[in-house]
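Take a look at subunit A:
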Amino acid sequence: MRKILIDPVTRLEGHGKIAIFLDDDGEVANTYFQVPELRGFEQFCVGRPVEEMPRITTRICGVCPEAHHMASVKACDAVFHVEPPPAAKKLRELLYSAFFVGDHTLHFYALGGPDFVVGPDAPPAERNILGVVKKVGLEAGQKVIELRKRAQRVVSLIGGKAIHPVTGVPGGVAKRLTAEERDEIVGHTAYFLEFAKFTIGVFDQVVLGNQAYVDMILSDTYTHRLYSMGTVDENNKGNFYDGKIRVVDPDGKEFVKFPARDYLQVLAEHVEPWTYLKFPFLKQVGWKGFVEGKDSGVYRATPLSRLNAADGMATPLAQEQYERMYQTLGGKPVHQTLATHWARVIELLYAAERAAELARDDEILSDKIRTIPTATPSEGVGCVEAPRGTLYHHYVTDERGILRKVNLIVGTTNNHAPIAMSIRKAAHGVIRRGVEITDGVLNRIEMAFRAYDPCFGCATHSLPGKMPLEVQVFDSHGNLLTSRRRESV
Partner candidate 1 sequence: MSKPKLALYWAASCGGCEVAVLDVAEKILDVAGFFDIVFWPCAMDFKYKDVEAMADGDIDLCLFNGAIRNSENESMAHLLRRKAKVLVAFGSCAVDGCIPGLANLTTREAILESSYQLTPSTLNPEGTRPLPLVAAPEGELDIPKFYESVRTLAQVVPVDYFIPGCPPQPPQILTVMSAIMQGAVLPPAGSVIGAGEKTCCEECGRPRKEKHLKHFYRVWEIETKPEECLLDQGVICMGPATRSGCGALCVKANMPCRGCYGAAPNVIDQGVKMVSAISSVIDSQDAAEIDSILDQIADPVGTFYRFSVPNSILHRKQPSA
Partner candidate 2 sequence: MISLTIDGKTTEVAKGTTILQAAKFLDIKIPTLCYHPLIKPFAACRLCVVETKTKWGDELVPSCQVACRDGMVVNTNNPHVLKARRFILEMMLARWPNVPILRKYAEEAGLKATRFTSALKDERQDACILCGLCVRACDEVVGASAISFADRGIQRRVSTPFNLESEECIACGACALVCPTSHIKFEVEDHKGKTPEFLLGPNTAIYVPTLQSVPRVPVIDAESCIHFKTEGCQKCVEVCEPCAVNHKMVDEEIELNVGQVLIATGFDAFDPTPMAQYGYGRLDNIYTGLDVERMLNATGPTGGRVLLKNGQAPRAVGILHCIGSRDENHHRYCSRVCCMFALKFSHLIKERTQGEVYNFYIDIRAFGKGYEEFYSRVLHEGANVIRGKVAEVVQAGWSKRDEGTLLIRCEDTLIGRFREIPVDMVVLCNAIEPRRDAEQVGRLFGLSRSPDGFFLERHPKLDPVATTTDGLFVAGCAQGPKDIPDSVAQASAAAARMLATIAKGAVEIDPVRAEIDELYCSGCRICNALCPYKAIDYLEEKNVSRVNMPLCKGCGTCVAACPAGAITGSGFTDKQVYAELEGVLSV
């Protein structure tokens, strides 16, 4: 028995480790994907006043604090049985859309993009944002930086702080938007839209224009037939901020559609002793282990699965791209993991359109941004689509609104099992007896993983997708035979 350990920066640092065990024939016996971090928010938030949760849970993740802020404040609305005024809802969603734009951009250009833009077998030194810039032009790099700046700016204008926003309160938002701020935001959203279109162009040009990539996307190595989860509005169009959660089975048929508060009837989490992160699955189907298909409760909640779960996009340009993707990839649902990148670009476009739309809405200037709760606080669930999956916050309080129970299912966690499976499948696909373990080999494993853009800021806490790899090959006595590693982005 040999053990290959793929570990981001040796076993002493913890950002998700991959252990691949080979049998004596050198075939992959099993792989383990481990998350070595735990915070305990679910425990230490007990006793806190529920209205503080939007400001506490942001610290679960500094990469997507906006997602936690939104899920949390929505849970608070529910706990206090209060409906925020329309202006407040729009401000929240505007902030959220801006955040999506920034986050998806970061992933596509800095993390996921390089695999396609500069190619999976290119030398690692080039397979990074700089490589991308070289390929698509310098101004693109400036555009990315500029966009992130503007996105963060919009978040701070509405949320008070760019990282860890604060303005969400039960029944609305605390900060009014001034006319000047609004005008500024309109300017930024216009930029978002232009940038999104530009990005679509880039994707067309470098990915779809290259048959090799399309084949790779379609190749079985990166395919999993799993349930797909995503949030949809009343017309079953995709939405990030609000709506019902819809799950479609591997054949694309609606399996269940439920409001956030019913999530416990649909979801359950499985525990393994070798990782701190749990494995959510569909309760009705049940946990059958790391297996695919209709009978396995394992599901995905990724940009791709969101598109699978929806009947379309709520904005025109995104809808166009949506249809085009399914045409290109042979109809719904799409199970090819790497297609997630495409879906992400489409979501980027949607988010930009939504942001522009909301920014122009005059209601966001209204003074009526809060409804003061009057009912006795009790229990509530808040749910949003985080960039990396559906995010659930579930609070139970006493009559003073002091937390008694807290339950969280965070974006990346949804995909814990699929990630593990993708890694295993990729490993099976690329590691064979006698095959030398090259950068290409490693990267092909990594690509499977990276497509999920796993944010372990929520679970562990490495920045999205940053997974420098090292492979160590041990003989059955645990002696190091060869060690090979590669600089990642």
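Per the selection procedure, all candidates are chains of the complex that A comes from, given by their letters.
Basically, a residue touches a chain if its C-beta (ideal position, glycine included) is under 8 Å from a C-beta of that chain, and two chains touch if they have at least 3 such contacts; residues count from 1.
Every value quoted in this text rests on a predicted model; they were computed, and no experiment measured them.
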Inset, instruction - Please find, within this complex, the candidate from 1 or 2 that touches subunit A. - result: 1
Legend entry - Residues on subunit A engaged by candidate 1 in the complex (per definition of touch): 1, 3, 8-15, 19, 21, 29-30, 32, 34, 36-40, 42-49, 51-52, 55-56, 58-63, 65, 76, 80, 145, 148-149, 152, 156, 159-164, 166-167, 169-171, 174-176, 263-264, 267-276, 278, 280, 283, 287, 370, 372-373, 392, 394, 400-402, 405, 407, 409, 457, 461-463, 466, 468, 470, 485-489
